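Heads up, one of the protein chains got dropped from this complex, but the rest are sitting where they should.
Here is chain A:
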Amino acid sequence: MKKIISFVLSILLIVGLFSGCGKSETSNNNTNTNTNQTQNEQKVLKVWSFTDEVKTMTVAFQGKNPNVKIEYTMIPMTNGEYQTKLKSALQAGEGPDVVTLEASFVREFIESDYLEDLSDLLPVAKDLKTYQFTIDMGTYEGVTKAFSYQATPGAYFYRRSLAKKYFGTDDPEKIQELVSDMKKFEQAAKVIKEKSKGNTYMVASVGDFTNLFFANREKPWVVDDNLVIDPKVDELFEIAKSFRQNGYEAQANQWQEGWFAGMNDSLVDAKGNPKQIFSYILPTWGLPYVLMPNSAPKEVKVEGSDKTKTVGKNTAGDWACIKGPMPYQWGGTWIAAVKGTKNLDLAKEFIKFATLDEENLKNWALGVYTNEYLKKIDPTIGDKLAQGAGDFVSSQKVVEEIASQFDNAETSKFLSGQNSYKSFAEAAPNISLKLIQGTDDAIQRALNDPLSNYASGKATKEQAMKQFKDAVKNALPDLNVQ
């Protein structure tokens, strides 16, 4: 008897182990049959992205198509988690239907076999006069695989009050004169430092202007599988060193607390002295997504009580936007369909809506997608999701139609009446992306440490270059690095 009982018990133990697997299988089957039955009623589209941005559009899309349910997954890309997750999911064949791709890694995916051909949407893009560089970016060997809703020409934002204080004028044209190339930019930084006695920095971090140099290289990083170090990289090293050694930059890290603190004047150094940042080098999206949300006072909790106090001040209206020392473009989001998706038609429809739909692009740029608007469609989205006005869209047709509407928009008030949209519209057609390659992200990340070492004087140029080459070799073993 005992034997039987213990035998049964142990069998139970083993069976118990697998009950987990068994249950999920059966429930999967159930949902499958359910979806088959209700397919006419509701279609499901899986979208993966690295910010909440595109979620706004998925909600709007569901508003237009009530029979569609979009499952939105956000995975951050701070250290490349999104790309890694996406790659491994795609390799395992468990990817979503639609993916968004950021400028720094979009080429990797465009050059792979993982995305569907979306070339049949090209006529729509032609009608909308979509900026050619956004299409080029999504095209490989004649096949267009991704479209973007944004165009992202670069700009330069500075504080009007500080400009008046140190240069006697806040006139955008005159300031543009003062920073029209890197030599003058450095000179202006020196003036600011001297006149402010070191309390105002030209920029918050060295990272702010790396993009300028990358965008103005002659040759791409990789030519015939060889690493090419453009003379601009040398220039970048020198100017970074000058800025670090002379104290023209605040030693903050981009996208971290100190860097943001400069935007609402809440930057305080370790000794408790308030510090100010004269300018930020940001592209189109930097205005509505970065600068505007961070230039208001912030509420923080007072230690040991429930009270809050405000830190910083409202700097809206104290900013101006100019071209800056060098033309550049930075960032941008492309949307693509995953190869082999069962919902290809729906995926295309969504991509068309998000990137090539006149009405949607207008709504997107003009700030129609407020939280209330989106909540009416989907009450579960919470109180934060919304799209403010001012993002620069990829369709020249739309841009031309709406540019003048920004004369009185929030973004223009923020810039004290300056319509940045119009100046972006002038810059956008001239952008070229011929330099961009799939390996850029890895190479530019590899440059971070060597650049910082050289700037702070911890390494000579040779040491820094060697470190850079070693890091590239490690990240990209197939590349020839001399």
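As a convention for this text, contacts are C-beta pairs under 8 Å (C-beta built on N, C-alpha and C of every residue); 3 or more make two chains touch, one makes a residue touch a chain; residues count from 1.
In the analysis below, contacts and distances are computed from a predicted model.
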Checklist outcome for this item: By UniProt, of "Cytochrome d ubiquinol oxidase subunit II", "Ferredoxin--NADP reductase", "Nitrogenase molybdenum-iron protein alpha/beta subunit" or "Carbohydrate ABC transporter membrane protein 1, CUT1 family", the chain left out is "Carbohydrate ABC transporter membrane protein 1, CUT1 family"
Checklist entry - In the complete assembly, which of A:47, A:261, A:322 or A:335 touches the absent chain? => result A:261
Item to check | Options A:65, A:139 or A:448, residue touching the unrepresented chain | outcome: A:448
Item to check | Chain not shown, touching residues in chain A | outcome: 6-7, 10, 13-14, 16-17, 78-80, 83-84, 87-88, 90-92, 105, 108, 112-114, 251-253, 256-258, 261, 267-272, 438-439, 441-442, 445, 448-449, 452-453, 456, 467, 470-471, 473-478
